[in-house]
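The complex is shown incomplete by one protein chain, all other protein chains being positioned as in the whole.
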Amino acid sequence: MNFLLAIIIGILYGAGTYMILRRSLVKVILGLIFLGHAANLLIFTIGRLTKGAPAFIPQGAETLAEPYADPLPQALILTAIVIGFGVQAFAIVLFKRTYQTVGTDDLDKMKSTDELK
Amino acid sequence: MINQIIILPIILPLIFAVTMLFFWRSVAVHRYINLFGTLVSLVVSIIILVQVISEGIISLQVGSWQAPFGISIVADLLSTVMVVITAVIGFATALYSIGTIDPDREKYLYYPLLQFLLMGINGAFLTGDIFNLYVWFEVMLISSFVLLVLGGTRGQFEGAIKYVTLNLLSSAIFLAAVGILYGVAGTLNMADLARRIPFVEQKELLTVVSVLFMIAFGVKAAIFPLFFWLPASYHTPPVAVSAIFAGLLTKVGVYALIRFFTTIFVHDIGFTHNLLLISAVLTMLTGVLGAAAQSDFRKILSFHIISQIGYMILGLALFSPLAIAGAIFYIIHHIIVKTNLFFVSGVVDKMKGSFDLNKLGGVYKFYPLLGLLFLIPALSLAGIPPLSGFWAKFVVIKAGLEVQEYFVIGIALLVGLLTLFSMTKIWNEVFWKDDPRGYENHLDESYKQITSTKKYLVIAPIVFLALITIIIGFYAEPFFKYANDAAEQLINSSVYINSVLGMR
Partner (left out) sequence: MMFSVILSTASRYLLPLLLIFSFFLLLRGHNEPGGGFVGGLVAAAAYALYFIANGVYEAEKLLKAEPIKIISLGLLIAILSTIPSIIIGQNFMTGVWLDINFPVIGKIGTPLFFDVGVYLLVLGITLKIIFSLAEEDK
């Protein structure tokens, strides 16, 4: 399972990197989404995969019984997904508005702010 | 219960922003709430500073969850000083915005966004947990994205695309680094990390993580070679937005770099800090050379942000107590001065209707006072004694001489000289030479319709910040003492660790 996830993460990073290097706005946003998912899966994998119970101490017991799942990576991913959702929704609206204002989705044609006057 | 007060710089902007949202149709109310809010934040942050100076580091475990498990809010001297400066800039920008922001932008929730931005910045300064830092970064970024495109001109969108894409990329790298760090060290609390990192066995992996963090924060701090989004976007929004971005946003990245590479990642100084040193030198050089080629008021200033970031990173990379104190002093000085220069550029634009140096001229002849108000921050930026910039550069360079990095110091001095050249260029073109349209006082049509109350509101923050620059310049001693104490706290992390984890 670890191996499989590692390969998936690799593919996501590869695809994401390839996509953000493209000139089209739509592909760039797709690339950013891939990179976000890759990071989430990376946290998930690196936080140790276990088929464990939730980390609740049962009534009457003093310590956790093995095996239990580490709740922190899950909390991190949950937060990261929520934030990613918000940011990506904003980015999509922004990219759409940009397309309407500038009239092209080719990034190479959007360099008026970089030019020397 | 006194430690509860350190949550206020984060929660107050939120409260004021929500209050404004409830009156979202009446823009006039927004202005006053915003002004009042930034003033309250300023007072509160000064109270916290006094507390931290007298009692040492204050920490708060949010939700009463014990330290390495819950989220800690920590106010050490560096964080608190940054919060105070943020409040000062917030207050100045609130005044300036009333005078300059157009009603359309005000209607689209400009002021609440400003408060959300301040909340994100303060959160990033005060948190003691790396994942929480990520969250505050995102709060700050989202508000800055919206502020950047508010108004929707073509230039704004083109700049925003680059700004948004690169910052999202850096967030993804940040997140990956957080994940790997948790896998390696098993904790994300900064104090706990500082305690555990010396015992981590996989030092190579740790170095990889530290470089990932360096890249993530490097994008936000605009260090070489990750700065390209900055000159592409910072000159596009209204001046008030440019100014608060120029003053604060990149400095959050610098703050994070300083925090991480003094308290947490000091296991391989030979590699990481050398990398920072090389980057710092190239940042200084490319920034100042980029500025030399430009002929737009705000673009020159944008490139100078980059070159000045180089000095701060240089202080961090030299890694002696004096050098880090110099970097902290530099941040304090730079935030004030840079914001002020942007404010002045906005006033010139309101008068003459342009930022293009070739079209400007003759401002000094009719407005000598404005010329003086430009010269104070400009000469301070270049490092002319006795203004604040001189002491900042002096300390960094003295620290460099102590560790015998003569080549680097030579570059730093050269960059100082080139900065002076740039500032003289602006002075010559905007203030000294005659207006290309003739000898009379040419003013933009819209300028004549601005009421005198608004004009005072625009000049007031410029005078306020210029006064602070002068005060830092003439009474550098106490400021430097606190910068020194802050550096001391960063390098001897045991005080920080004990305060957060509650050990004696």
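Each chain carries a letter (A and B) given by its place in the written order, and its residues are counted from 1.
Everything that follows uses one rule, which is that a contact is a pair of C-beta atoms (placed from the backbone, for glycine too) under 8 Å apart; a residue touches a chain by one contact, two chains touch by 3 or more.
Worth saying up front: this structure is predicted, and the values here are computed from it rather than measured.
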Where does the absent chain make contact, in terms of the chains shown? A, B
Checked against the full complex, the residue among A:G10, A:P58, A:P71 or A:G86 that touches the missing chain is A:G86
Which of B:I2, B:L21, B:I278 or B:L443 sits in contact with the chain that's absent? B:L21
Residues in chain A touching the chain absent from view: 82, 86, 89, 93, 96, 100
Touching residues of chain B against the unshown chain: what are they? 1, 4, 7, 11, 14-15, 17-18, 21-22, 24, 60-64
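Everything that follows uses one rule, which is that only the chains that are shown with their structure count from here on.
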Which residues of chain B touch chain A in the complex? 131, 134-135, 138, 141-142, 145-146, 149, 152-155, 157-161, 164-165, 168-169, 171-173, 175-176, 178-180, 182-183, 188, 231-233, 235-236, 293-296, 356
Chain A contacts chain B in the complex at 16, 20, 25, 28, 32, 35-36, 38-40, 42-43, 46-48, 72-73, 76, 79-80, 83, 86-87, 90-91, 94-95, 97-98, 101-102, 107, 110-114, 116-117
